[in-house]
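Only one protein chain is missing; all other protein chains are in place.
Let's look at chain A:
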Amino acid sequence: MKLAKYGLVLYIFLALPPVANLLESIMIVHMHMQMPLLVASGFLMAGFFQLKFPNFLEKWNSNGIPGIILFVIIWSYWMLPRAMDEAITLQVVELFKFISLPFLAGVPLRDSWKKLSSIGKDIVYLYFIIMFIVMAWIYIGSESQLCNNYLLVEQKTLGWGSLAIAACMIIYLLQLIFIDQSEFE
């Protein structure tokens, strides 16, 4: 329950107007810092929901697949330039961001990850690597401005940032493959 409290504190901190304004003022920080932190706050708070609604999660997410699909859909949706743009322009979409990322992505991720088979985990992992590479390609390559709220240079920065994340994920994968993980148990 301690973790859930930390998650709530993080969530409230992220929702403070000056914090949200600062994080949203830079495109890459908006996508690659604020959004993951919102997911993380939900991930931390998930323990509370698992305790309060065990039957619901057991009934709808017994093998983890529905939860992880929800997570993937929600996160992928927020990778769209238009979604980010609208979050800044329309209050309703901003509200949806603050509800969807923690509660529809963070909570199901925590509930599903342990239930998934290793193949399921690999698929999710590979999906995110491919997604970040494609995003890097689009955001670096696009000659026109994709968001009304962010300049072209910020868009390219976001592209390079996504490429860096994809590269880190690939390095992590390679060390998982080439180093015997049983050494660390």
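What we mean here is this: contacts are C-beta pairs under 8 Å (C-beta built on N, C-alpha and C of every residue); 3 or more make two chains touch, one makes a residue touch a chain; residues count from 1.
Definition applied: contacts and distances are computed from a predicted model.
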Protein name, per the UniProt record, of whichever chain is missing from view ("Cytochrome C", "Sodium:solute symporter family protein", "Nitrous oxide reductase apoprotein" or "Autoinducer 2 import system permease protein LsrC")
"Cytochrome C"
Could you please point out the chain A residues that touch the chain left off the display?
22, 25-26, 28-29, 32-33, 153, 156-157, 160-161, 164-165, 167-168, 171-172, 175-176, 179, 183-185
